[in-house]
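After the structure tokens below, expect a handful of questions from me.
Excluded from the complex is one protein chain; the other protein chains are retained at their positions.
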Amino acid sequence: MNLEPVVQNLVFGLFVGGLYGIAAVGLSLVFGVMKVLNVAHGSLVMLGGYATYWAFTSYGIDPFLALAITAPLLFLLGLALNLGLFRFVTRLPEDDKIKNSLLISFGLTLVFENLAIRLWTADERAVQTSYSGEGFTVADIVFPYTRMSGLVVALAAILILHVFLTRTYTGKAIRATSQDWEAASLMGIDVQRTYVLAFALGTALAGVAGALVAVGYTVTPAIGLAWTLKALVVVVLAGMGSIMGAFGAGILLGEAEALSVYAFGASYREVVGLVLFILVLLVRPQGLFGRR
Amino acid sequence: MHIWAWGIMLDVHAISVAYGDLQALWEVSLRVQEGEIVVLIGPNGAGKTTLMRAVAGLQPPFRGRILIDGWEAQGQPPHRIVERGVVLVPEGRRLFPGMTVLENLEMGAYGRNPRRLREATLRRVYEIFPVLHERRDQAAGTLSGGQQQMLAIGRALMSLPRLLLLDEPSLGLAPLVVRDIFEVLRQVNAQGVAVLLAEQNAQMALELAQRAYILEQGRVAAEGAAQDMLQADHVRKAYLGQVSPIVEASK
Partner (left out) sequence: MLLTLRGVSKSFGGVHAVRNVDLQVEAGEIVGLIGPNGSGKTTLFNVVTGFYTPDAGTVVFDGQDITGAGPAQVCHLGIARTFQLVRPFLHLTALQNVAVARAYGREPAKSKRQAEEEAVEILDFIGFQGRSRVLARSLTLVDRKRLELGRALAARPALLLLDELLAGLNPSEVLAGLDLIRRTRDRGITVIMVEHLVQAVFAVSDRVIVMSAGEKIADGAPAAVASDQRVIDAYLGVGHHA
């Protein structure tokens, strides 16, 4: 049996899984800490993609270097969204919090989508660097530069986030808040400020994911909900609020999709995630990495 | 100590608290002076936890005032109240289960001043609870009930409180462990920390405290010196009998 197509698919699965992971981690961070479901997360990924595209086409900035601009830019957008909108939701009781955050973020999805059509038209966009389409080959397995770099960026972002959450006082406060916000407030943690920071971080991570989408794949104004759905599947697979688990689950979904493409063809790609989703909910409702 | 320091640290003045349409406290007043141990006794559902949560800022009163050294604390968020040196060890301990013992303690020292002094405070807390030092790298969720209560108190001490609020610290613990916890409260108090303790274990609590309030159905039913409460007939009958009123009622 010729293993090469399997391995090649697994390699591509790893690349796309890293992207799923980074998109899901941001959503998971926001959900875990604030207990709000931001379905506009995919739209933030889309905006990150356009920001990268705009930096590249207008100023010729390399998309990976542009992360130094796009991530902070999206961080600021996150701050603004929280101060202008979500701040009013996070003060509500638990049930209202979920409902209202759904309404607000659905609205945001529509706003962002139409804004993007206005600014960049509905055409498909992608960043075509000089090294796009190139790569190196090891034992007949192709490693494209852009996707390789994307995976490295995703891993680096996750590593930085991990160090931040486990080594710094502020990061620990974010974790404490996600585990028990009342107890956190009794420690002297300003919970509302922690929310603002977590939301901005989640938005910045969406921006990073968007940049990787623009480089390795394509961006249109309509991709928002698709990315939200993908991220949501990953978050549920990992367990709601399991931040690091979300990255692992992203890789897992990427690989599962890649294998299914090999086994059943590309038309069943989207089904795999949903089947996994249902299986996990049936067998392990707290998620693969979640605590009961 | 100078006469000007004889202050009332906590002055709860006629507060009323409601959860939605359900009123839980009716014009409850309570005071804690510097360095005092005050105990709050009363049956389940009398409003002890609500009162504690109101003082800590988790459940703001819709009427009345809560003064901390004269500062109006009602309606302030919990972290501002912690800054003023009033810290709650909540019912059920409420640790961060996925974080280590040490991380839990670090969170206790989150405020600016406590954070600056946290190494010294940490040594003190480890002295009081050596078991927390042994288990510092263990996840808090894996500790035994008694150890969890110790961690909850240790975590509160990390924020350098001047007034420690404890909501049912003995709940679900073995008598020997409860005795240890009470001994620690005595030690902590001897170092100048005032204590407001809500307890169902009235006998032990009254022996520890200088003053007591009895809360019944959301109102202060009685207050006085803890010594007198130990002697008072209705207290003995309701809270110090061999048979607890809850057990009796369920018969």
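In order of appearance the chains are A and B, and numbering begins at 1 in each one.
The definition used in the following text is that a residue touches a chain if its C-beta (ideal position, glycine included) is under 8 Å from a C-beta of that chain, and two chains touch if they have at least 3 such contacts.
All values reported here derive from a predicted model rather than from experimental measurement.
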item	value
Contacts of the hidden chain among displayed chains	B
Residue touching the undisplayed chain, where the options are B:H13, B:R124 or B:R162	B:H13
Chain B residues that touch the omitted chain in the full complex	1, 3-4, 6-8, 11, 13-14, 27, 29, 31, 33-37, 64-65, 67, 70-72, 186, 189, 194, 208, 210-211, 223-225, 228
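Here is the rule we use: only the chains that are shown with their structure count from here on.
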item	value
Distance from chain B to chain A - Cα centre to Cα centre, in angstrom	42
Chain B partner contacts - residues on chain A that touch it in the complex	169, 172-173, 175-176, 179-180, 182-192, 291
Residues on chain B engaged by chain A in the complex (per definition of touch)	56-58, 77-79, 82-83, 87-88, 90, 94-99, 103, 106-108, 110-111, 114-115, 155-156, 159
